[in-house]
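Taking it in order: structure first as structure tokens, then the write-up.
One chain of protein is taken out of this complex; the other chains stay put.
Presenting chain A:
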Amino acid sequence: MNDLVFFINKGLLSGMIIGSIYAMGAIGVTMIFGILRFAHFAHGDMMTLGAFVTLIIAALLASAGVVLPCPIAFAAIIPAMAVTAVLAIGLDRIFYKPLRNAGARPVVLVMASVGVTLMLQGLIRLFAGVRARDMFIDQPKDIFQIPFPGATRAVILTEPQIVLIGFTVVAVLALHLFLTRSRLGKAMRAVSDNPELARITGINTNHVVWATWIIGGGLACAAGSLLSMDVTLKPDLSFNILLPIFAATIVGGIGQPYGAIAGGFLVGFCETLAVFNWSVLLRPIKDSLWFELPRNMALVPTEYKLMVPFLILIIVLIYRPTGIFRGRVL
């Protein structure tokens, strides 16, 4: 039983948590690709940026003497999402829009986003240094031990993990309603489907572009903030998550928001299950096994975790190049 709890903690819950982060990042990347037709490489650093905005707002609130029943950083996420959305629109205005208007090819925009990524990394390090920070500035994070029937170990969930899972569920539902019920959401799907016809129809492309950056920037901020609350906030946060996010986007089908969600969870679960020590689960039946059970039996050593999204990506691109939800072919 204890081994099962260990599996729930280290396998299922970790997969779900990192999967939620990937899903929220991938939604942004896939929508930006659908509407603006380029791979936004600066998305990982937009997450870092969002997390720093949350930290700054939390610090401001704390120094203003605000006391809340929950850690102040949670409350700071909502305004930080708005600020990050505005920053995202600003980045678009300054760097991407002029290129679009000049009729630049997508690859030029991709290069521009690589430039934006380097710039953001530099700016963040310049102002925040390179050390890791704790997002919980006013009170320590709560850790919940949920007893599991028949086991002495407990299922462990931290406060940010619970918020993250809840937030992801709400965000996905809200996104679904927005895309299928609202006028602007339908217009976004129309632009992603056929931009020329959308213009002919009189759809205001500017509004659609803004909505894209608001959704992409807002979700990036939330995901980045909650991820750095779960661990710590480091300026190189984006380094380890950008590749899985792109893998999730492509696996789900480029330009497909639902695909991005599915892809995010798929990559998240595969990653944690690949580095999970399976010998823990096999130990109870070790006598009936035909081989000697090694102490550590993970499919992939933890240091090579980043290889997993690559592997999934390669397999999907070979057997189903359009991704799970039939997105665009690159």
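FYI, contacts are C-beta pairs under 8 Å (C-beta built on N, C-alpha and C of every residue); 3 or more make two chains touch, one makes a residue touch a chain; residues count from 1.
One rule holds in what follows: contacts and distances are computed from a predicted model.
Participant: Tell me the UniProt name of the left-out chain, picking from "3-(3-hydroxy-phenyl)propionate hydroxylase", "ABC transporter ATP-binding protein", "Cytochrome d ubiquinol oxidase subunit II" or "1,2-phenylacetyl-CoA epoxidase subunit A".
Facilitator: Its record in UniProt gives the absent chain the protein name "ABC transporter ATP-binding protein".
Participant: Using the document's definition of touch, tell me which of A:75, A:190 or A:306 contacts the absent chain.
Facilitator: Touches the omitted chain: A:190.
Participant: Out of A:2, A:139, A:205 or A:279, which touches the unshown chain?
Facilitator: Among A:2, A:139, A:205 or A:279, only A:205 touches the chain that is not shown.
Participant: Which residues does chain A use to touch the chain missing from this display?
Facilitator: Residues touching the hidden chain, for chain A, are 183, 186-187, 189-190, 193-194, 196-205.
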